[in-house]
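Excluded from the complex is one protein chain; the other protein chains are retained at their positions.
This part shows chain A:
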Amino acid sequence: MAEGLEVRELDSDGSSEELVLTPAQLLRSLEQAWLNEKFAPELLESKSEIVECVMEQLDHMESNLKRAKHGDLKVSIHRMEIERIRYVLSSYLRCRLVKIEKFFPHILEKEKSRAEGEPSILSPEEFAFAKEYMANTETYLKNVALKHMPPNLQKVDLLRLVPKPNLDSFVFLRVQERQENILVEPETDEQREYVIDLEEGSQHLIRYKTIAPLVASGAVQLI
């Protein structure tokens, strides 16, 4: 058992080299990505490196545990940890799939207009899923209703049909890095816009649109 764990330690150092993260930091960033994804109204950039690294860690641990003897207290503790991590991981991925199913035409449109070299917000698997979902929806609509319609009504524009993510919705956030001069737009015409500073560690309720770039850069954490 001890030997097996030693191997894991070495490997985990090796695999996280490009990101320079310890496994503990890796888990923290997964958790942050999970919470941000949960609360953001739109689909955020895919954190596929984090997901892959965490999967690797889990696989290593699993294979180590297979070699350990059964009924050991240590093994059951490791198992519990694995279950907890797996919960966060699958909840994160599931949350992204729900958003893809909800906003698929807009996500695919964004993906099409994405400039060369700009990172995609979808992982390759998610992209395949979105495309398939789009194709299936179109076929379904066609088979069930559209083909029975008069010819001039047989087209359907999913981009206009499916609601866009509401970027104006309010979110709660905690500030990780101090930010200055955030412009707050007024709610009504009588009010005037004003500027606020976000102090590190403080918590706010604000429109998602105002702070969307800060969520992407990791300067604020949605809660």
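Heads up, the rule we're going with is that a residue touches a chain if its C-beta (ideal position, glycine included) is under 8 Å from a C-beta of that chain, and two chains touch if they have at least 3 such contacts; residues count from 1.
Throughout what follows, contacts and distances are computed from a predicted model.
Remark: of the listed names "PRELI/MSF1 domain-containing protein", "RING-type domain-containing protein", "DNA replication complex GINS protein PSF2" or "Uracil phosphoribosyltransferase homolog", the one matching the undisplayed chain in UniProt is "DNA replication complex GINS protein PSF2".
Touch with the chain that is not drawn comes from one residue among A:S90, A:N143 or A:S202, which is A:S202. Contact with the chain that does not appear here is found for just one residue of A:A135, A:M149 or A:I223, A:I223.
When the whole complex is considered, the residue among A:V51, A:I85, A:I107 or A:I121 that touches the unshown chain is A:I85.
By the touch criterion stated above, the residues of chain A touching the omitted chain are 2, 5, 8-9, 12, 23-24, 27, 31, 38-39, 57-58, 61, 73-74, 77-78, 80-82, 84-85, 87, 160-161, 166, 168-172, 184-188, 191, 196, 202-207, 223.
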